[in-house]
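Take this structure, written in structure tokens, and hold onto it; I'll ask about it next.
Our next item is chain A:
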Amino acid sequence: MLETAVICVGIMISIALILNLWRLLVGPDLVDRIVALDTMYINSIALIMLFGMYNKTSLYFEAALLIAMLGFVSSVAFGKYILRGDIIE
Partner candidate 1 sequence: MSLFWIPVLLVLGVLVPIICERFGRNVCTVATMALPGLALAKILSIVPEVFAGNVITEYLSWIPSAGLILSLRVDGLALLFALLILGIGLLIIFYASYYLSEEEAIGRFYAYLILFMTAMLSIVLANNLLQLWMAWEITSISSFLLISFWSSKSESRKGARMALTVTGAGGLALLAGFLLIGDIVGSYDLSVVLNSGDTIRDHALYPVALLLVLAGAFTKSAQFPFHFWLPHAMAAPTPVSAYLHSATMVKAGIFLLALFYPVLAGTDLWFFVVSMTGLATFLIGAYLALFQHDLKGLLAYSTISHLGLITLLLGINTQLAAIAALFHIMNHAVFKASLFMAAGIIDHETGTRDMRRLNGLWKYMPHTATLATVSAASMAGIPLFNGFLSKEMFFAETLDQVALGSLSWMIPVLATLGGILSVAYSMRFIHDVFFNKEPEGLPKTPAEPPRYMKFPVEILVVICLLVGIVPDFMIGDLLAISATALLPDGPLPEYSLSIWHGLNLPLLMSVIAIFGGLLVYAYRHPLYRFQSQFRETDAKLVFEGIMQGGIQQVSRLHNTLSNGSLQRYIALLLILVIVMTAIPIIQLDSAAGNLTDQAVNGIEITLAMLLCISAVATAILHKQRMIALIAISVVGLIVSITFARFSAPDLALTQLAVEIVTVILLMLALFFLPQKTPADSAPKRIVRDLGIAAILGGIVATINYAIITRPFDSISDFFIANSKTGGGGTNVVNVILVDFRGFDTLGEITVLGIAALGIFKLLTRIRLSMPTANDKGIAWSKDVHPPILVMISQSLLPLALLVSAYIFIRGHNLPGGGFIAGLVTSVAIIQQYIAHGVDWIKPRIKLNYQNLIAWGVLLAALTGVGSWLFDRPFLTSWFDYFDIPWIGKIELASAIIFDLGVYLTVVGATLLILANLGKLTTEHRPTVEEE
Partner candidate 2 sequence: MMDHLPILPILIPLFGGLLMLLPPFAGVERYVNRRIGTTLLCVLHIVATIFLMNSVSENGSMMYAIGNWQAPFGIIMFADPLAVMLVLLTGFLGLASTLYAFAGTDREGRYFHPIMQFQIMGITGAFLTHDLFNLFVFFEVLLIASYALLIHGGGKQRTLANVHYVILNLVGSSLFLFALGTLYGTTGTLNIADMSLKISTLSAREQVIAEAGGMLLLVVFGLKAAILPLHFWLPRTYAAASAPVAALFAIMTKVGVYGIFRVYTVIFGEQAGQLSGMIQPWIWPLAILTVIIGTVGVLASPDLRNLTGNLVIISVGTLLMAFAIRTPEATAAGFYYLIHSTLISAALFMIADMIGQQRGKAVDRFVIARKVQQPALLGLMFFVAAMAIAGLPPFSGFIGKLIILQSAFSDSDKVWVWSIVLISSLLTIIALSRAGTTLFWRHAGDRDKADKTAVSYWQIGGVSLLLIASPLIVIYGAPVIKYTGHAAQQLHDLSAAVSVMQLKGVQQ
């Protein structure tokens, strides 16, 4: 059962990622693309956790944690860029 659930969720996340990429490429605004990228970060965390469950290992935890932390910084930086151009001032 879990196996099936994992596969189902895997497919869901895959679809989600494809939808994200679509938005990322289509835009239309830069902000749309950044939102898409941010969503992709979060979806990747889901995917990596899923890998962990699939392989029954917690080795992926740090990767997920790091994506959460760094993805935030990245999205904020992108946002700041649009707002101010200069992200550190």
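As a convention for this text, a contact is a pair of C-beta atoms (placed from the backbone, for glycine too) under 8 Å apart; a residue touches a chain by one contact, two chains touch by 3 or more; residues count from 1.
How these were chosen: all candidates are chains of the complex that A comes from, given by their letters.
Predicted, not measured: the structure shown is a model, and the values here were computed from it.
Note on chain A: across the options 1 or 2, its touching candidate in this complex is 1. Per the touch definition, chain A reaches candidate 1 in the complex via residues 7, 10-11, 13-14, 17-18, 21, 24-25, 27, 30, 33-34, 36-37, 40-41, 44, 47-48, 51, 59-60, 62-63, 65-67, 69-71, 73-74, 76-78, 80-89.
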